[in-house]
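All protein chains but one are shown in place.
Going in written order, the chains are labelled A, B, C, D and E, and every chain counts its residues from 1.
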Amino acid sequence: MPKKVVTLGEIMLRLSTPDFKRFVQADSFDVTYGGGEANVSAAICNYGENGVFVSKVPDNPIGQSAINHLRRYGVDTQFIARGGDRLGIYFLETGASMRASQVVYDRAGASIAEVDASEFDWDKIFDGADWFHTTGITPALSDKSAALTEAALKAAKAKGITTSIDLNYRKKLWSKEKARQIMTNLCQYVDVCIGNEEDADTTLGFKAEGTDITKGELNLEGYKSVFQQMKEKFGFKYIASTLRESHSASDNGWSALVYDGNEFYHTRQYEVRIVDRVGSGDSFASGFIYGLVTNMPLNQAAEFGVAASALKHTIPGDLNHATRKEVMDLVKGDASGRVQR
Amino acid sequence: MPKKVVTLGEIMLRLSTPDFKRFVQADSFDVTYGGGEANVSAAICNYGENGVFVSKVPDNPIGQSAINHLRRYGVDTQFIARGGDRLGIYFLETGASMRASQVVYDRAGASIAEVDASEFDWDKIFDGADWFHTTGITPALSDKSAALTEAALKAAKAKGITTSIDLNYRKKLWSKEKARQIMTNLCQYVDVCIGNEEDADTTLGFKAEGTDITKGELNLEGYKSVFQQMKEKFGFKYIASTLRESHSASDNGWSALVYDGNEFYHTRQYEVRIVDRVGSGDSFASGFIYGLVTNMPLNQAAEFGVAASALKHTIPGDLNHATRKEVMDLVKGDASGRVQR
Amino acid sequence: MPKKVVTLGEIMLRLSTPDFKRFVQADSFDVTYGGGEANVSAAICNYGENGVFVSKVPDNPIGQSAINHLRRYGVDTQFIARGGDRLGIYFLETGASMRASQVVYDRAGASIAEVDASEFDWDKIFDGADWFHTTGITPALSDKSAALTEAALKAAKAKGITTSIDLNYRKKLWSKEKARQIMTNLCQYVDVCIGNEEDADTTLGFKAEGTDITKGELNLEGYKSVFQQMKEKFGFKYIASTLRESHSASDNGWSALVYDGNEFYHTRQYEVRIVDRVGSGDSFASGFIYGLVTNMPLNQAAEFGVAASALKHTIPGDLNHATRKEVMDLVKGDASGRVQR
Amino acid sequence: MPKKVVTLGEIMLRLSTPDFKRFVQADSFDVTYGGGEANVSAAICNYGENGVFVSKVPDNPIGQSAINHLRRYGVDTQFIARGGDRLGIYFLETGASMRASQVVYDRAGASIAEVDASEFDWDKIFDGADWFHTTGITPALSDKSAALTEAALKAAKAKGITTSIDLNYRKKLWSKEKARQIMTNLCQYVDVCIGNEEDADTTLGFKAEGTDITKGELNLEGYKSVFQQMKEKFGFKYIASTLRESHSASDNGWSALVYDGNEFYHTRQYEVRIVDRVGSGDSFASGFIYGLVTNMPLNQAAEFGVAASALKHTIPGDLNHATRKEVMDLVKGDASGRVQR
Amino acid sequence: MPKKVVTLGEIMLRLSTPDFKRFVQADSFDVTYGGGEANVSAAICNYGENGVFVSKVPDNPIGQSAINHLRRYGVDTQFIARGGDRLGIYFLETGASMRASQVVYDRAGASIAEVDASEFDWDKIFDGADWFHTTGITPALSDKSAALTEAALKAAKAKGITTSIDLNYRKKLWSKEKARQIMTNLCQYVDVCIGNEEDADTTLGFKAEGTDITKGELNLEGYKSVFQQMKEKFGFKYIASTLRESHSASDNGWSALVYDGNEFYHTRQYEVRIVDRVGSGDSFASGFIYGLVTNMPLNQAAEFGVAASALKHTIPGDLNHATRKEVMDLVKGDASGRVQR
Partner (left out) sequence: MPKKVVTLGEIMLRLSTPDFKRFVQADSFDVTYGGGEANVSAAICNYGENGVFVSKVPDNPIGQSAINHLRRYGVDTQFIARGGDRLGIYFLETGASMRASQVVYDRAGASIAEVDASEFDWDKIFDGADWFHTTGITPALSDKSAALTEAALKAAKAKGITTSIDLNYRKKLWSKEKARQIMTNLCQYVDVCIGNEEDADTTLGFKAEGTDITKGELNLEGYKSVFQQMKEKFGFKYIASTLRESHSASDNGWSALVYDGNEFYHTRQYEVRIVDRVGSGDSFASGFIYGLVTNMPLNQAAEFGVAASALKHTIPGDLNHATRKEVMDLVKGDASGRVQR
């Protein structure tokens, strides 16, 4: 019986330039659909579990195409509301070497930002659910979507469902101050908290001294201190963060640190040659959630998450199309990349 | 000395599916940029005159790409303001046979709709100008852009510049009532009025009895009656309309009717096999304006306009890339399509 | 409550050359997935009903991709078995003018041909079903798949579900003699029989004199005689056939003839400019079934079917991506192909 | 034992814009290789005979790619000389409807124009040959290539090989006067003369009164008069011309007229929907030569030629990829374009 | 006078996803044709020698396209038989970093597997031949193709032609046991044996202790022991193996070890950034054969082979399009990759 993992958030139209072209050179865009929470749903399905994605899209062919994209990869889209004005868009230009990838967001006025909490029947949505996941992007979209996020978290907690959040601070969506106020409130309903280096500070106000993210140097001690503060304040069951050493837009070091209140566990570190790093945080989250919801020990769940996201870096698009078996093979150690015939 | 033709309006990112694909099938979009008024500017440049396009685009790579697209075809973009939130977008799915082309607009919140009239120095813009052109789309975008349109028309009239408007009613942008109110006011500053079959009614309230646009049958008598009413009410110098017989999404009959208050002139009718009919109205407008601004007699200007737009139907994208010589050759009668070596 | 329509058959990988290229010129293939019965399922979903597709695909990424393709368009794929050696393939080269489209089949050894009837639980599959549909291709694939088809038809009849078959004779799969023997047996379980011009003869042995299918001339009287013989022998509730006038690979006349034992009804005839005619028979079948299962009168169901398939001719790929509304608009008469904004 | 047909001429790199784009819109070019004489060689191979192509290409990867293109389709390229500066290029923009296709030649300085007659061993080349073919383009390239053409024709005649020429006047390569002088000399070595409407006049000075090629109206009587003059002056065994009615860049009528000194034969006329009409004259020539070299009666050879070239109009690229069987099927009358499964 | 190298084997249609896409993401496939033995033939031609490829392909456009692909690169295809049911296919998904490339074979029932030895006239095929090469894949396809391989090897030996085999074990085609039985028999006719790390064990039963191929560590001593065993048992003139250090799917170390019964020679090791590594073993084989057949000393032939295959890793498709000069330049030491103008 597959586990039912519900996620709530935005799905966007992603328009990316092909072949390392810059925006000003592009005469076509590659089209996919993605978003932090949708990406988690699709990966959950990919591992054989039941991913349910809750959102709102416009009642037009672009909204339909977003739904179709998720259905293609097995996501249960029956609870996605239809209506509102538009699907959010993001434009992506993939970088290389010292040229960073660029993301241009065009998400104002998206249907999910104009949503009303009453459009969703959480009783029905959470029926039989094992896990609820969302990110710090959803409440940042608008006051309405913040209210929706709170309603969903409350409903999940009321049903005894495990909840997780990926902090994911987006500075173009809200101020640090507003983020801290709302996220601090939401975190009281959260069991598992995931966040990368910057988010703990901007979103919750915890500072990991000595880490300069533009340098890509890791400061594990700083992280540990932050995790302990977070545990203390919110009582999270687990706290996890990916650790990126950004050598360049083409090559990154990649690992994760997890904490259960007692022990810290730092996973294997992968050196990845990047094809597409968008969605790599989501692929960690989904792998980690998959591990926990299928009852792996924390360490193994973290290894599953980081191996999954190492593979994601090699796959174009937002979604992680690595299978459970492929992730497990990498966890077990075969990173030789020999042809599989 | 080339003629200077100023146009005011919106430029949008156009995302179209390739190879007759429907939206739900598309994995890439072809990218160009266009819009009713921008299309006129580019064609004017193509004929060797000086096309100046006035608009506002966001200060990001997507806005820059729109400007670059116009520059590529020679448009003077120096007066385009930078700022605001986003570039309007339209999605296009090209139809065939009995399947109509579909356009999905996503233009709310575009920079040009949030523009302030004070951002433009009309004295400088109109310095040395021979013609000013806009369409009924610009004032429909927002109250701000309606105010901007009025300011521009007033400034043009004050400088003694010939003005033209293409009525171009867009039902998703405003109601008939609002359109009539605002357009009736604007038309007092207009010398040359261009409109297709539906616009005279929806925008100005003149009814051409007996024309059912879904049938594609022409009712020239109805048109003449409408033109006479328009002449009477607004005193336009010239009134023109394209006449489309829509046999299917693949084949159309195409001609134009013009009126100078004395005589009606119905141009040659072309039977066109359609490659891309978006922008065909604009290509008539630009050809017609080109004819008039270079002092062709009315009949010849109309023939130039309709030949230009017949060619436009065979060219992908919004812009008309037919040259002056190509249009003139068609006007003179060579529609045989023999290879030019 | 949507109607549940179950179909049984093969889904194949379709590899087609782009841009009218011949096979020997191709350096890439466009990839979709389709097949007579799968195409019906997808269209049923497209109209808002519940299409369930039953088949078998290999347990590899190509089989998974076939499933994903159907899921993308809403098909319920839960009953598709996994296993066997390969997915059938067909290669398509789209013709134009006097050059016919070419199909090269490579379907021997496909998983669905090696299937065992015991792999499917028809009780569960048909639970709540309103309709069962298959084609003459499925039993032609192998003796095993013929046995499977019979088992499915029997189970459907036992449950009181309406059954339909599209005769679809494929001369490369079996001889006329074998086809007639097996199809004559299967037809005893069939309520609604659909067949194009050649199939009634090759598959069931009924001859419509005077129709030369390479000429594209219609012989309605011959059809009527055949329909009456079919009615007499098998007692079908309804008999339907599409009628194609093949002017060239680019232009076809297209209509349908239906018969309920009392009256013949010949639908409106469409002149279609062809984008992709593969799957047009299936699009009639699915439209016709949709009409009947949603309780349209026979004539209206036939008009829905033929309008749906007229639209299909304009859409690339096997599947019909026309919506219910688009089909209804065409049935109501708007074939002008004017841009929908 | 296949017939050996030797052709002499230029092979060029062909760069064409995709999807009806104009040159100024193109961001990629489709790449093939072709030329009047090379196209004939490839078609001869396609029908199962032995096509030998004689030319000169530069000793660089572009020249190699041209050879590879011919080898791909079976042409014997062993006698192609290597050296010189460059491969000639032509740019192609495919028209539609009233927009004509445009060809921009960039062939000055091509290796074949700088060739020396001594680079070829005609004894070896013509060993066992049944036919020699060239066109009026080859001698037009330069004085050197004119000398080469004469040398080849003389050598062929000396060996008793049937010779043919396609007049193919290209006004950008030489003047009428020079063309007439050189072609008149060459024609003394020619058995079979092929020319379209304009070439008889420009190249040989024979006038078919009353034909206006921009109108596309046929004047069969004028042709007959010209053929008789040609027969009288040069004693050609056969004279043939294709007859094009250019309704538009998308639709042409297409037939041929042949003459053996006694009777005129006008073939079936095809109405073709055009995919790519470049090389259609060459496809007639190669089909006609194929017919004659395999001993078809004149009328049948002409029907084969015109059916072959009707099919060519539907195939992208310079080469005719129709097979012998496909041409024969069309000759026999099946132009219905029904799918071949 | 070029050397004549005959190879026997399968040619397959290769369908690969573009741009690092996974199978489930692909909407088009890049199309080429290849196979271990065909790849050797094409490379031999590329170096200026005469490569003759012997195989069987279906008599349909897909089979013809395979032949055309080889002809394009100069391969002599006159001895390829036509008939049977289908061309074998393999699907390729190119990996990156820790994600391995995936190959899905769909080759059952291929024409070459259903071949009868009597379809080939070895006397004629081997007339004037200098070398015969095949691989362990050919006999693995079916008992018929194993019989064919033996017949060819016997015929070659009878004519005194040097023979080589590339062991190339494919576990999906046959068991170790069957492979060993058949290959042991075939090896008695072989002069030069090539095999990578795994094949010596699986195919011939020789074990190189201490090499874990998923680690990519080299164990030269183990290899030497295996080579000595092979020499002893079969009396091969030369034994060679490529040595791959698979750091990841993107970066490999690459060298070769050769043995003549007296001395071992380990070539220069290249660190390659991989574009497409399929066919790299074949590119070593063809380079090595080229060296030996043109009388290079063993060491130099090995260096030629390994440099050739280093270059192959940078070229998309199965075939090695490096020229003799490019390989020699690399052998001589210029690996700087500076632009060649």
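Following the convention adopted for this analysis, contacts are C-beta pairs under 8 Å (C-beta built on N, C-alpha and C of every residue); 3 or more make two chains touch, one makes a residue touch a chain.
These figures come from a predicted structure and were not determined experimentally.
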Open item on the list: With touch defined as in the header, list the contact partners of the absent chain among those displayed.
Closed with: A, B, D, E
- [ ] Consider the whole complex, including the chain that is not shown, and state which of A:Ser246, A:Gln269, A:Asn299 or A:Gln340 touches that chain.
- [x] A:Ser246
- [ ] With the full complex in mind, choose from A:Tyr105, A:Phe234 or A:Tyr265 the residue touching the hidden chain.
- [x] A:Tyr105
Task: Touch with the omitted chain, as defined above, among D:Arg22, D:Arg170 or D:Arg273 - done: D:Arg22
Task: Residues of subunit E in contact with the chain not shown - done: 18-19, 73, 270, 272-275, 310-311, 313-317, 321-322, 326, 330, 334-341
Open item on the list: Give me the subunit A residues in contact with the hidden chain, please.
Closed with: 19-22, 24-25, 95-103, 105, 170-172, 213-216, 246-251, 277-278
TODO: Considering the whole complex rather than only what is displayed, give the residues of subunit D touching the chain that is not shown.
DONE: 15, 18, 22-24, 26-32, 60-62, 64-65, 68, 85-86, 89, 91, 93, 102, 104, 106, 108-109
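Definition applied: only the chains that are shown with their structure count from here on.
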TODO: In contact with subunit D and with subunit E at once: which chains are those? Just list them.
DONE: C
Task: Closest chain to the centre of mass proxy, which here is the mean CA position - done: C
Open item on the list: Could you work out how far the Cα centre of subunit B sits from that of subunit E, in whole Å?
Closed with: 62
TODO: Measure off the straight-line distance from the CA centroid of subunit C to the CA centroid of subunit D, and report it in whole Å.
DONE: 44
- [ ] Mind pulling the residue numbers of subunit E that touch at least two other chains?
- [x] 22, 24, 27, 68, 102
Open item on the list: Show me, using the given definition of touch, all chain pairs that touch one another.
Closed with: A-B, A-C, A-E, B-C, B-D, C-D, C-E, D-E
